[in-house]
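The structure that follows is given in the form of structure tokens.
Every protein chain except one is present and positioned as in the full complex.
Right, chain A next:
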Amino acid sequence: MLSASIEGIGFWSNGLPSWQAARDFARDGTLPEGAPARPSPQLLPPNERRRAPDTVAVALDVALAACQAAGRDPKTLPSVFASTHGDLGITDYMAATLASDPRAISPIRFHNSVHNAAAGYWTIGAGCMAPTTAISSFDASFAQGLLEALAQLAAGSEAVLLVGYDSAATGALTSVWSSTGLLGGALLLSAPRSGALRLGASLAAGEPPPARGPLARRAGGNAMAPMLPLFDALALDAPHTADSVILKAGPGRVLRVELADA
């Protein structure tokens, strides 16, 4: 089994704009008043903050929150960005513009259309020259990102930032994808040490059970929802309430995640 310590957590979903808000909601159903409609990632300069695609905004917001919770400098951290679709709004823009007037493609929208846009803006904003990657694995994207982060720790990295995020389907894409809302979650993982919450993970055959936690019920329409059983368990103090969390890890495969106080 691979293992790590969870030093920091970041979270953003519509109406729950922080990990504290998510925990409060999971525990007693409280919703914060006046939650912003969109994250405002402080790592970007103000003009870029407004212009950033939704996926970049949410990924950078939760990534920075996880680093701050851990007291870690983002500049030094390798990172793994997992997203099922990248930015569906930009995919819709690119495909629609190509169908109508291909020579009118916006150069900024084009470079923002790459799957590693969030990873790129993160390293640029943080001034981080450590490696970053951007992966997808359909509904197993978060579990495969967690495996890659744990493998990086096993290969000698002292700490790794893991970010999962997806946005809402728009335009004609809604006829094939039903992803709704904006969702991001981040974990700052480090080599196991005492005094921090411990996570262990192993692959197995099987399918995850239906997700019934409060965050999964609230934000389950988003394509990154398969990560929510883990965030629900973390919000509900899993070391004392659950033996393990089962995440979708591929066709007929699951990642069994165990949480314990260390």
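Throughout what follows, a contact is a pair of C-beta atoms (placed from the backbone, for glycine too) under 8 Å apart; a residue touches a chain by one contact, two chains touch by 3 or more; residues count from 1.
Going forward, contacts and distances are computed from a predicted model.
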{"item": "Protein that the absent chain corresponds to, by UniProt name, given \"Polysulfide reductase, NrfD-like\", \"Beta-ketoacyl-[acyl-carrier-protein] synthase family protein\", \"Cytochrome d ubiquinol oxidase subunit I\" or \"Lactose/L-arabinose transport system permease protein\"", "value": "\"Beta-ketoacyl-[acyl-carrier-protein] synthase family protein\""}
{"item": "Touch criterion as defined above, residue of A:V58, A:A134 or A:L230 at the omitted chain", "value": "A:A134"}
{"item": "Sole contact to the chain not displayed, among A:Q144, A:S167 or A:N222", "value": "A:Q144"}
{"item": "Residues belonging to chain A that touch the chain removed from view", "value": "2, 83-86, 91, 94-96, 98-99, 102-103, 105-107, 110-117, 119-121, 123-124, 126-138, 140-141, 144, 147-148, 150-152, 154-155, 171-173, 175-177, 203, 205, 249-253"}
